[in-house]
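For this depiction, one protein chain was excluded, whereas all remaining protein chains were kept in their positions.
And then chain A:
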Amino acid sequence: MRWLIHLFPLPALVIYTLFVVYPIFSAFLYSLYDWNGIKRGAFVGLQNFMTLFTVEPFNEMFWNAFRHNVFYFVVEMIVQNGIAFGLAFLIYRKIRGSGFLKIAYFMPRLLSVIVIGFLWKLILNPNYGALNTVLAKIGLEEWSRPWLGDPDTALLAIILINCWFGIGFAMLIFLAGLQSIPEDLIEAARLDGATGLRMLWKMILPLCMPAITIMTIFTFIQAFEAFELVYAMQGSMGEPFYSTDTLAVYFYRMAFSSGAGDVTLGLGSALAVVLFCIVGSVSALSLYLMRKREVQH
């Protein structure tokens, strides 16, 4: 009867196939048709992919959204992961109240993204929002602006909110990485005279590499699939003036955004396939490259 054990993963496998593998293949299939969402039209081969990259305004919107995703990734890497590592390091060194801090930084994660979007929309409201009010109170009134209505600040504001939301999680991953470093290695390095920055740079960071690898890839995937917060705060148009558009929002707008009557499921599927390829290949490649640089202990 021991062979029965092989049946246990079946339910999960079936669900996974049904809801993950099958949609991926069907998306690829749909991307080959001229499909307006009502009736599947003619088979058009790779035409949708051509349209996506060569026809205005689709190509402009694609690269515009792509740049935003890259920006998302860079800011999250620097701000979110940078701060998270710093915090993790402080907690690892057991400063006073580190237990409380651990919980406090993780708190935003407990809220749903929709709630966070709503909350920050209130804070950033140009009329009565807390941020502009506070700025006025402390004499920085000329700094106040319609944060989410100004294309120069809207995207950055959303990314920073996302960082605020993500810091707790990143911190926990880094903390786990730090805590897995064997004490005796650190001790040995200290005896050899390594201190401060040198210790951090030459010992702790390399030994933390597995956690950093994981977090980098997480951040990458998260940045390229950025959708919920943008949608919750700015809707499916990537407003204002496409300044907060990301590939996932662009995809949603194209494939589902109903009411407008311009749903193009074929084109949307093509974009989904491209997005899948970007995220899949970059994640796999960076996993491979970064693994090589990890130090075994």
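Convention: a contact is a pair of C-beta atoms (placed from the backbone, for glycine too) under 8 Å apart; a residue touches a chain by one contact, two chains touch by 3 or more; residues count from 1.
Keep in mind that, in the parts below, contacts and distances are computed from a predicted model.
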item: Candidate names "FAD-dependent oxidoreductase", "Extracellular solute-binding protein", "Hydrogenase expression/formation protein HypE" or "Heme exporter protein C"; UniProt protein name, chain not shown; value: "Extracellular solute-binding protein"
item: Omitted-chain contact residue, chosen from A:T54, A:N127 or A:T195; value: A:N127
item: Where the unshown chain meets chain A, residue by residue; value: 3, 6-7, 10, 13-14, 17-18, 22, 36-39, 57, 124-127, 145-151, 235, 237, 239-242, 256-264, 267
